[in-house]
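Just one protein chain is left out here, and the rest sit where they should.
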Amino acid sequence: MAADASPTAVAPARPDPTGPGRHAGEAQGPPAAPILAAEHVTLRFGGVRALTDVSFEVRRGEVFSIIGPNGAGKTSMVNCISGRYRPTEGAIRFDGKDITRLPTRKRAGIGIGRTFQNLALFGHMTVLDNIMVGRHHLLRHGFWTGMPYWLLGAQREEIAHRREVEEIIDFLEIQHVRKATAGTLSYGLRKRVELARAVALKPKLILLDEPMAGMNLEEKEDMARFILDLNEEWGMTVLMIEHDMGVVMDISHRVMVLDFGRKIAEGTPEAVLADPHVRRAYLGEADEVVHDVDEPAVA
Amino acid sequence: MSAAPETHPATAAAVAPASPLLEVNNIEVVYNDVILVLRGLSLSVPQGRIVALLGANGAGKSTTLKAISGLLRTEEGEVTRGEIRFAGERIDGTEAHAIVRRGIFQVMEGRRIIADMTCLENLRLGAFTRSDREVKRDIDMVYGYFPRLKERTGLAGYLSGGEQQMLAIGRALMARPKLILMDEPSMGLSPLLVKEVFGIIRKLNEDLGITILLVEQNARMALSVASYGYVMEQGKVVLDGTAAALADNEDVKEFYLGGHGAERKSFKNLKSYKRRKRWL
Amino acid sequence: MASMIPAGVYRTSYREDMTILATRNSRLALWLGILLVCATPLVFGRYELGLLVNIGIMGIAALGLNILVGFTGQISIGHAAFFGFGAFASAWLHERYHVPVALCIPLAGLMTALVGLVFGAPAARLKGLYLAIATLAAQFILEDFFARAQWFTGGVAGRITEPFEILGWRADREETYLYVVLAWVIIMFVGASNLMRTRDGRALVAVRDHYLSAEVMGINLAYYRTLSFGIASLYAGIAGALYAHYLLFVSVEAFNILLSIQFLGMVIIGGLGSVAGSLMGAAFMVLLPEAVQALADALAGGAVDRALRLGNSISFLREMAIGAAIILFLIFEPDGLARRWRLIKAYWKLYPYSH
Amino acid sequence: QPIPVGHIMDLSGATSDVGTPFAQGVNDTWAWFNRTRNGVSGRQADVKAFDYGYQAPRAVSQYQAWSRDRIVAINGWGTADTEALVRFVTRDKIPYVSGSYSAALTDAGGKSGRQGVEASPFNFFYGPSYSDALRAMLIWAAEDWKAKGGQGRPKYVHMGANHPYPNSPKAAGEALAAELGFEVLPAIVFALTPGDYTSQCLTLRSQGANYAYLGNTAGSNISVLRACQTAGVNVQFMGNVWGMDENAMKAAGAAANGVVFPVRTAAVWGQQAPGMVQVQAISRVSDQAGNAYRPVHYLAGICSAMLVAEAMETAAANGGQVTGERIRDGFYARKDWVPRGFEGVCAPSNFSPTDHRGQLAVSIYRARVSGDTSQGSVAELMQAGTMRLEAVKTVTLDRRADWLGW
Partner (left out) sequence: MDWSLLLQLTLNGLIVGALYGVVAMSFVLIYKASQVVNFAQGEFLLVGAWVCWWMLTDWQLPFWAGFLFTLAFMTVFGIVLQVVVLRPLIGEPVISVIMATIGLGIFFQALMKWIFGVFAKPFPPIFAVDQVSVLGLQVQTVYLMSLGISVLIMAGFAWFFTASKHGLAMRATAFDQQVAQSLGVSVPKVFAMSWAISAVVSSVAGVVVGVVNGVSSALSFYGIKVFPAVILGGLDSVVGAVLGGLIVGLLENWAQYLDAQWLNWGNMYTIAPFYALILILLVKPYGLFGTRNIERV
């Protein structure tokens, strides 16, 4: 683990030209502009300061994690990026463009996908339909041409996209629940479906809010594998919030720590974990997990 | 399977040979009249102990808890076979609110706080079944455990995920139950708070003598506070034993605790094949 | 609902997997059903045919409301007003511009859709019951408009409409008009089924189930909320136009809040979010009073009547029976007729091994 | 073999307060007719009564149900349903005698050329049209104004819901009022349901109206009368045919005192007339004890049903077929037609193939209430004289061609 800790060394290792990732190639070449940049973001709700002057950059092709105590403003930060909240001050740039004021719905189109901390699936739809909703901005046929399904090409389009969606389903190993109603799935499966839905957007940047919460070790392993594959093979940049330090340490290239809405540290996982302030505010001293991390994990 | 659990050093307070406070015998649960989720599940929770219930996603852990607390029926679910006894009396078929009055309180998965009320109102509601005058003092006790909650005066719906989890646990304390059913209390909490929450769970058990049935994905933590544990798989208990025994089990280590001995697998280099669980 | 598809059905292409009707038998049953309806004039009298025509018309309107309520989750208590608008629009188009009736019907649908979009605009901002009651306002405002827009509706006196005619074929009796309605029912129901399996249909449901995450998926909430009003009104308008050329007279009185509530009843009784359910709900609401009436007629003068001295109060009993039927229905079949229908189908599929 | 006849009535809907006595009158009459006159030339009339709850679509679907039974004539009810059925009855040639007296139905030949009025050769009703009744009351009002020594031009206002039925005579009334020298005030709208209409009354007062036409049915008229009494409005109210009756007088109490309204029959319950014997016999069909009080609508129901019955007899005379067309012709067979045996009760009607204005003579009555009406039944109150109906005047209108269908 320690050996490949340097994020720049790890960044998109094997761009796979045959892979389904649309943006797989983009991360190659000279260190391009960061895919995402938050500039002095401040967010207030009445008296509550959820974020105070937070700046950071996410590089193309990396796995970037945000950690921090509960209520530190992590989700709020992600909400600012995905458009749910509008920063009170500061700016957010994506792919070089200022998106601070871009309406939420337009962000899917420019390549931002996300999952939610509290599950937000379409509970009465089948898993398949949930994921197809993810394709929304890629589909062209509206109700006008959709009603005469067979005549004006809606069917052809549906089938083409269905094929791609099935690939995502295979990849995330949820074939067996394809036709189940999303609302009846267990927590862990729902998280997976949510991920599938976000992936279906074909995002360049995928925001994951606590993807491992409520999972057991085995499932976390699966989830970690999916995230890594998305990052490495599908070429997606990943911004992740996670409380499981093991996961954060192992799969992120860089980590940012928030506390009380302020950024208190940023850097490689090891560097951040070594920060005494972080240890105190977030992990608590003499944490067993920290011990684990300090020891080299077996490959 | 339901062999009398041995005393575990971790719960020194509960040394006395405990009689089962809660007994679940061979229950079967069906959702929507068709989906069979629990198939003959049995477990028992001794008075004054913490018992952990582990299992993969979709194994039916939450369903088990809901079957005990009677909330199953609000989701078109039904206990179709077997029986559930609390302090010797059958409670399957009893209405959920009556079960609360008997002293079983469930902390539901996903926090489920009342978003359009304040923290304080949520806490007061936790004490709905009580009529004594100590509600106020207990509110202070909860604030003592979770000082953050005191500062949040707005609506609970605007709390962060972790704050809501604290509120959900605090609300359970307000009911002063005999048995708390906890569904993944550590979900979404920061490492620091996870430790705190487990500390609180242990304290509740030791100081207040509350019995706890704990569903948890953080198996390491769960087994460290519990005296006995069950592992569920597809609606059945596949393995049970004292917490210590479980923590030593190869499969549990592999699938729940991670790594063998002191070593931890890295999430980075996962093998793509999976070892078969032996209990299946 | 995967469990409802019988074992042994294997599909080899996505295209097959995406059909509306999953099995060959159900497709067969549908064609058979349509054929049967076509044959009804051979056996049924005008009364029964009239009921069928009514079911078809109400079914189209109910389907529109179901798209709004069942799929998009927006309750409307003003559907009758849009239904009425369609009726008046069609009558007006014919009288003012001499548009052939066959064309008036779709045009009236489009006009109504536009009006629906206007009244649906608040939907972009309003949620749940607030919206529901804004639609109640639409009901009263439109009713008021009908009563005073002499040029459009003929004012409170109402307007006489011409029968349907295409290429010299007149459909001015139930025996013939039934086919006109049937054609429209097929078009509108197939359209809705298709809508639900394409982009915009899914977006509507997504908005209902979780509008915040729908927005993140790139769905324009305001657009879809308003659109669903537009589509619902399109259906209402076409149904209204069909109604106008069936009764041959339109008057504001017919389109009151009671009818709006009845539409809502059809949707709920048929099954929220079920395309076929809309037709079943309409059938239920159209046939229920007739059935109760038949019962009352059977009782009238009989022993029960004399024993209880029902006499004129039989009409109150009928009303009470309708109210009670709705309540009992909801208690025992809260998911609507569509679900019962599925269960019955499942039963027959598994027969004789159903238990 | 019985002859099927339809009866569309409202016993449970919005107009059931007036619909019930009217329907009762119709039903009793047919039962009596079958029993004592042995039906139409020996054939019993099989009256199929249907309570449609004032919902036009139900009336239409019931009409279709009846077409299976080959009914030959219909006693109908409301404006909306009557007009919805005009085309159908014309097509099927079924005479339709409604409770809606909309003037638009009188233009049998469709010759008036009015917008929205089309030929309705099979529609009839017993009584003056809403427009003609209002015209008559206006003529009376003009005289009343002079008689009372009113100064200047009297002010007239039309009140009622914006619905077909109250609106039907609005234009005609305002036109004649202007012609007669009234100052016509802007109409005041109030809903067909009871409510608090104090604000309308305050407006009425501040407008200074002298004569106000109440176009609604009894239920909401009562509210207006009571509110106006409280607000201290001093106006002569003129009710519609369906807007005032003995039940409404009881409900409105002293507020109804002085209201004038048209009565369609030549006598009201309790008055002496040759035909009253039959009326009492009919009443006993549904009231063996014979002590029920029958409001004006009951008597109107009797006359409406009798018109149909006699027209059917005419059709059947000399062994004729009882068909819709022949029954219609039966309506044209007599001049100053009063059903046999109902002299002095039913007012004479005259119908012609082009003009279905059956009555142009309008009897105006005044409601008199003195004292508390909340205790005791209508019968008792009328008996005791706490409530009285007072004949005021009968106005006979010219059969003006330009008023046909208006």
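The chains carry the letters A, B, C and D, assigned in the order they are written, with residues numbered from 1 in each.
By our rule, a contact is a pair of C-beta atoms (placed from the backbone, for glycine too) under 8 Å apart; a residue touches a chain by one contact, two chains touch by 3 or more.
Small disclaimer: the values here were computed from a predicted structure and weren't measured.
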**Report entry** Which residue of D:His7, D:Arg58 or D:Arg226 touches the chain not shown here
**Finding:** D:Arg226
Report summary line: Out of C:Thr40, C:Thr176 or C:Ser313, only one touches the absent chain, namely C:Ser313
Query raised in the report: Touching the left-out chain: which of D:Val72, D:Ala103, D:Ala142 or D:Ala187?
Result: D:Ala187
Query raised in the report: If you put the missing chain back, which residues of chain C would it touch?
Result: 69, 75, 122, 125-130, 132-134, 136-138, 140-141, 144, 147-148, 212-213, 257, 261, 264-265, 268-269, 272, 313, 316-320, 322-327, 330-331, 334
Query raised in the report: What residues on chain B make contact with the chain left out of this view?
Result: 69-71, 74-75, 95-98, 100-101, 105-106, 108, 112-117, 121, 124-129, 155, 157-158, 171, 175
Query raised in the report: List the chain D residues touching the unshown chain?
Result: 11-12, 14, 16-17, 19-20, 162, 186-191, 193-196, 198-200, 202-203, 206-207, 218-220, 222-223, 226, 230-232, 247-248, 250-253, 372-375
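We adopt the following convention: only the chains that are shown with their structure count from here on.
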**Report entry** Target chain C, source chain B, minimum contact steps
**Finding:** 2
Requested in this report: Taking all protein C-alpha atoms shown, work out their mean, then name the chain whose own C-alpha mean is nearest to it.
Outcome: C
Query raised in the report: From chain A, which chain is the farthest off, judged by mean CA positions?
Result: D
Report task. Express in whole angstrom the distance between the two chain centres, defined as the mean CA positions of chain A and chain B. Result -> 29
Query raised in the report: Listing for chain C: what residues touch at least two other chains?
Result: none
Query raised in the report: Which chain A residues touch at least two other chains?
Result: none
Report task. Name the shape of the chain contact graph, picking from line, ring, star, complete and other. Result -> line
Query - Those chain pairs that satisfy the touch definition - result: A-B, A-C, C-D
**Report entry** chain A to chain B touching residues, read off their complex
**Finding:** 1, 4, 45-46, 48, 67-73, 75, 117-119, 184-189, 210, 213-221, 224-225, 228, 243, 245-247, 250-251, 281-284, 287, 289, 292, 295, 297-299
**Report entry** Complex interface listing, chain C residues touching chain A
**Finding:** 1-2, 5, 14-15, 17-18, 190-192, 194-195, 197-203, 205-206, 208-210, 212-221, 227, 231, 273
Query raised in the report: In the complex of these two chains, what residues of chain A are touching chain C?
Result: 82-84, 104-109, 113-114, 116, 120-126, 129, 132-137, 139-143, 146-149, 154-155, 158-159, 162-163, 166, 178-181, 197, 201
